[in-house]
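Below is one structure; the comments refer to it alone.
Heads up, one of the protein chains got dropped from this complex, but the rest are sitting where they should.
Should a chain be cited, it is by its letter among A, B and C, assigned in written order, with residues numbered from 1 in that chain.
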Amino acid sequence: MCGIVGMVGQGPVNQEIYDALLLLQHRGQDSTGIATAESNGIFHISKARGMVREGFRTRDMRTLLGGIGLGHVRYATKGTASNEEEAQPFYVNAPYGIVLVHNGNLTNTRELTDELFHRDRRHLNTSSDTELLVNILGSELQSEIGGPDLDPAQVFAAVTRVHERVEGSYAAIALIAGYGLLAFRDPFGIRPLILGTRAADPSASVGESIGVEAVGHSGGYEWVVASESLVLENAGFEVVRDLLPGEAVFITLDGTLHTQQCAPTPQLVPCSFEYVYLARPDSVMNGIAVYESRLRMGDRLADTIAKYTPIEAIDVVMPIPDSSRPAAMQVARKLGIEYREGFYKNRYVGRTFIMPGQAVRKKSVRQKLNAMSSEFKGKNVLLIDDSIVRGTTSREIIQMARDAGAKTVTFASAAPPVRYPHVYGINMPSREELVAHNRTIPEIAEELGCDYLVYQEVDDLKAAILEGSDVTDLDMSCFDGRYITGTVSAEYLAWVEGSQSS
Amino acid sequence: MCGIVGMVGQGPVNQEIYDALLLLQHRGQDSTGIATAESNGIFHISKARGMVREGFRTRDMRTLLGGIGLGHVRYATKGTASNEEEAQPFYVNAPYGIVLVHNGNLTNTRELTDELFHRDRRHLNTSSDTELLVNILGSELQSEIGGPDLDPAQVFAAVTRVHERVEGSYAAIALIAGYGLLAFRDPFGIRPLILGTRAADPSASVGESIGVEAVGHSGGYEWVVASESLVLENAGFEVVRDLLPGEAVFITLDGTLHTQQCAPTPQLVPCSFEYVYLARPDSVMNGIAVYESRLRMGDRLADTIAKYTPIEAIDVVMPIPDSSRPAAMQVARKLGIEYREGFYKNRYVGRTFIMPGQAVRKKSVRQKLNAMSSEFKGKNVLLIDDSIVRGTTSREIIQMARDAGAKTVTFASAAPPVRYPHVYGINMPSREELVAHNRTIPEIAEELGCDYLVYQEVDDLKAAILEGSDVTDLDMSCFDGRYITGTVSAEYLAWVEGSQSS
Amino acid sequence: MCGIVGMVGQGPVNQEIYDALLLLQHRGQDSTGIATAESNGIFHISKARGMVREGFRTRDMRTLLGGIGLGHVRYATKGTASNEEEAQPFYVNAPYGIVLVHNGNLTNTRELTDELFHRDRRHLNTSSDTELLVNILGSELQSEIGGPDLDPAQVFAAVTRVHERVEGSYAAIALIAGYGLLAFRDPFGIRPLILGTRAADPSASVGESIGVEAVGHSGGYEWVVASESLVLENAGFEVVRDLLPGEAVFITLDGTLHTQQCAPTPQLVPCSFEYVYLARPDSVMNGIAVYESRLRMGDRLADTIAKYTPIEAIDVVMPIPDSSRPAAMQVARKLGIEYREGFYKNRYVGRTFIMPGQAVRKKSVRQKLNAMSSEFKGKNVLLIDDSIVRGTTSREIIQMARDAGAKTVTFASAAPPVRYPHVYGINMPSREELVAHNRTIPEIAEELGCDYLVYQEVDDLKAAILEGSDVTDLDMSCFDGRYITGTVSAEYLAWVEGSQSS
Partner (left out) sequence: MCGIVGMVGQGPVNQEIYDALLLLQHRGQDSTGIATAESNGIFHISKARGMVREGFRTRDMRTLLGGIGLGHVRYATKGTASNEEEAQPFYVNAPYGIVLVHNGNLTNTRELTDELFHRDRRHLNTSSDTELLVNILGSELQSEIGGPDLDPAQVFAAVTRVHERVEGSYAAIALIAGYGLLAFRDPFGIRPLILGTRAADPSASVGESIGVEAVGHSGGYEWVVASESLVLENAGFEVVRDLLPGEAVFITLDGTLHTQQCAPTPQLVPCSFEYVYLARPDSVMNGIAVYESRLRMGDRLADTIAKYTPIEAIDVVMPIPDSSRPAAMQVARKLGIEYREGFYKNRYVGRTFIMPGQAVRKKSVRQKLNAMSSEFKGKNVLLIDDSIVRGTTSREIIQMARDAGAKTVTFASAAPPVRYPHVYGINMPSREELVAHNRTIPEIAEELGCDYLVYQEVDDLKAAILEGSDVTDLDMSCFDGRYITGTVSAEYLAWVEGSQSS
């Protein structure tokens, strides 16, 4: 899980990319990076561990010159979070000079690494699959080099070859020195990427002309590509559209847009977890409003709760803040039960200092949440969360509710049981650590310590997300074990689990 | 507006004070400080600009030794926010050695400054009224010095004299080197302060014995005094009670509690703004649950809205996150209108970098909030905020709603019009800057740009807060101009406004 | 060993005090601090661990407003070097507000601490004798408070009482808020302090009028008081004179100088170690040029070397850089032997990083010095050092010379054997750690591993320093065990050694 953004402006883009990264901060807080390019092709790159706010100082920003750039926030999916060398963007200087950022996860990394080393003599300095991706792209662009200049057709040919060689999920943005910005999305569109534009002169209106037909129009427009639509909304860009699965977009330095479908049989199968948990509620992704989809998850969850639990005994419905709030509100509304926010989220998180001679304090949900006794005392409460993964947090929350005086605790998850690993870019534990792995719902309830436990049905989640949309399929692999890309074998899953646990 | 905490433990208190300050961070983010004392009387003090998380490093924490301590988060009410020298706590080394933190605002500072200089030859190095307060306390303790040791009666006598000399609002906590922790609250109890305890041995239960009668019991207990009750709840302390107006509490190093009423005619008149906006919703203050009081504000506001606006035309009710959420929910519920969260608050706030040759970007509400077009398009929206002070934010929010497609915008404030300065510790602009100053409600509505504007009635706010409570009066001076302490004259107000604007 | 400076200017003094501290950096590198006062009496204080260059950032300097100030560099003599709380200056806020810096060491600290606590109820927060000194001064000033204003006579009366109560060595500078700068030197003048002046308008010449008779003249002059004369020279101040032993100087904010002898029987007995090692060679201290005194030490040492060793066999004379260079040059010249700089001092000192799983590297002289093999190979070398304390460094240097190929190594010290502790402000080890303690010179030679060892005679050192000067006595206690102040008993020495080793 990462957040990416790229911009082609007619003035400096450093501050706007920084602002966009703040808006995408929820997608990754382990490291961050910005790269910009001047019109003479000079790149400026600044990366840092941790969050955006702490990562860039004035002196960093002042070096980030240029009217074209990209940025990244990283949530480590593989490797150790503290590994600064895996911070994106990654840079290769041949051919042309390319910097690239990437959201997703490649699943045939071992084959690709071998090819690069033995065939291309390219050195990979990390185990990051982003470094792999920029080198694959570089090696394909190298083989396209013909005449004196790089043209869009060559770029699209290289992306086509990337799609052939690479398997997994990827939404990527790259700068090619001296030429422009390239963005592309994998042939299943698993990870999101959306394109926006605005008139360079803010007094001019963008008008109705923006759409697929905008291809080839030039001058006077600024462009943005980002993981989520709220970046566009916040910075005054108009949405053009989500990139299609397999599509590539190439915007030259002068602001001319080129697009091309680079996959033979693209098929949109977006990741369902974006709607469940990852995306900001104010984003619209593949035409589906995230907030609305969460409300619908609540509507459907309410029915399932009513089916399986004695709802007449419930006094109050409460969300686990923040992401389950829309679902919880709809559950309360539909079931006609009082809605209260009995948990308060501590916004200001600090550190536990290691003092000489003192034992290390256990990390606890209590540092993140406070339960108001006045709301729990003597009540039968129904707690709504967006999903249950390991179950450790849920167990602590249920205990907090009891400590605060709850008489009974019913727990409901707006997502179905998570029983399979997620290999498309969300950091999840190995199967053994999933509380729903090899357990029935009553066994899970016992494990969590709640009186009743209700999960969303798989079909209901799918329907809640897709309702009213043109999208017809979803990646729900962690719920149903169906992996849309070819290479996810039992052997691969074992390997992923091994490398993540190290 | 500040947050304070003090602890008497039986082991190191540095980490717990740090944790408490994080929980009070919403009360002030301009500076922070912690002081601890070892049993031999040595103080350790660490202060920093900005927020708690950035203010203390491991090496700072390692110096903060001792089983007794206090902490502070500051929201600058007077002076410039960036003035590190005004960070609390303040220290005087004679008599005994005293460090003190303070939430509130003194209103007879000029007289006190003169007295201290001419009578006591005490040097004030800042314009902070906390430095003033610790020197007044020190000078009164000095005049109490008699026998070889300091006893509680002397401490309470000094506090009694402080009440006589000082006017304004103050909740204060002090450490007296080698003796213990002193806490006291002004004779009107304007600012909050609550006392908690727990068994030093966590396996022992505190039991029923804690109450006013606990006075004088010794040993085996740890104590906390804090601005808000959630600090107690979060750290496993049991609430003893709010300090009474005028009351002082003195806890000696061995954990013995002494309390005394030090004012002749105490009267509880707590600040209403704590309930409106300042306090965390999960706090209980003067026996009144803040969250519940906000729900009641919503109930009453709904009636007023129904009275003055065509509610049948409204499609949706929306809060301005976060503090107006409970009120908004109750408005929606009571009026039977759909509730939606159309604004999303950007949690990760960054900076605007000054680039050579670029103009400074205007600060805007848009950096803090995002309006989801999907929720606004074509709708008649009712926006609920907790209060309206300057009106600039409200105006921007209303414009954002319109830009996002709202057909009409009705705006309602859960608090009445703010027409007078707040002199009891909340930083407010001068009267000229208050949008409600010298304006009728229609004039304000025009200024804000909304279609309809509704304010809570003054009596309704009072009733909403006090309903079901033993408290009978409230400081509502910024709404009604009644100042409970003596010295708030027109001249004083003019002076306050002058010094704040500088 | 510390360095101090104070200034009364007619404009901001922060940068000049900072520059002066850089020039005094050789006197202490453990911590540093600057205090300034504005004409309204507001103090600004900034302290930091480590060196001046790293201790002050632009934002620190911008707060150090005011036309009067003082500064300090600290070499920890007592307590741990890393104790930031012992960084100077120290501040007390009653009476008047005083900040003080101090070079020296008090020897009756235990009595003073008791008096302060029991009589004055003054709290000492550290074990620093500077905090003690500012409180003694404060308590004496308090008892002088009479009329509405502080006059010089009161200040001098307080200093007189300080001399009566305090024993040991001290050169001190203080700011009294709203009044001026006070400087005083102990009745034996053990530690140095020198007064300088310049016309505020640099185009005016200071002229002949400066001298004792300048007392009382006012306006148009800026003043500096510092540990060493080079500070004056470097900043364009003209030397007025060294402060007399027991003398106090009080300069009011308007630039008027007042001086008075505050000791009944002052007697100048300056510390000989300043000339041997501490002071910069370009300083003139008590009328004696340090560089010249070191040349004379070389002249006399040459005679002693000739008396005790076979100098005809020596091929080359080498200094241990930097402080023994003048002596070594004179030895070479007088003995007619080739002079070479075979050791090169590494100016850029780094750190040894602790790597997981690696052993900690031993600190070694080799990180500080490099021996050029070409200068040592096959030669009989005579090494000159300024003094020998523990002997560990000397032993390592002798071994380095042998490793670089020296045939024989003769070692000579420009100071006599150090056999007694130094209690007047230079950090020295306990007697047991002194290589000369309870050892004869042949035994020391064996311990150090040199072929011949020569020490300066005690009388020669005294004569070398005093030659051509009006000064008649010197503190040479670490060489001869004679302590000029009263309280240095065997018990005290044992206590000092105990507290230093902890």
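In this text, contacts are C-beta pairs under 8 Å (C-beta built on N, C-alpha and C of every residue); 3 or more make two chains touch, one makes a residue touch a chain.
Source: prediction; values computed, not measured.
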Q | Touching partners, among the displayed chains, of the absent chain | A | A, C
Q. Touching the left-out chain: which of C:M372, C:A463 or C:A494?
A. C:M372
**Q.** Given C:R325, C:H422 or C:K462, the one touching the chain that is not displayed
**A.** C:R325
Q) Which of C:H44, C:H102, C:R161 or C:R280 touches the chain that is not shown? A) C:R280
(Q) Touch as defined at the start, partner being the missing chain; which of A:H44, A:R74, A:R280 or A:K379 qualifies? (A) A:H44
Q. What is the set of chain A residues that contact the non-displayed chain in the whole complex?
A. 41-44, 63, 84-85, 92-97, 118, 120-126, 135, 138, 142, 145, 148, 177-178
Q) Given the full complex, what residues of chain C touch the hidden partner chain? A) 12, 14-15, 18-19, 22-23, 25-26, 51-53, 56, 58, 61-62, 230, 233-234, 280-282, 284, 289, 291-292, 325-326, 329, 339, 341, 344, 346-356, 358, 361, 366-367, 370-375
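As a convention for this text, only the chains that are shown with their structure count from here on.
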Q.
Counting only Cα atoms for the centres, state how far chain A is from chain C in Å.
A. 62
Q: Just give me the whole-number Å value for how far the CA centre of chain A lies from that of chain B.
A: 38
Q: Would you kindly tell me how far, in whole Å, the mean C-alpha position of chain C lies from that of chain B?
A: 50
Q. For chain C, what residues touch not just one other chain but two or more?
A. none
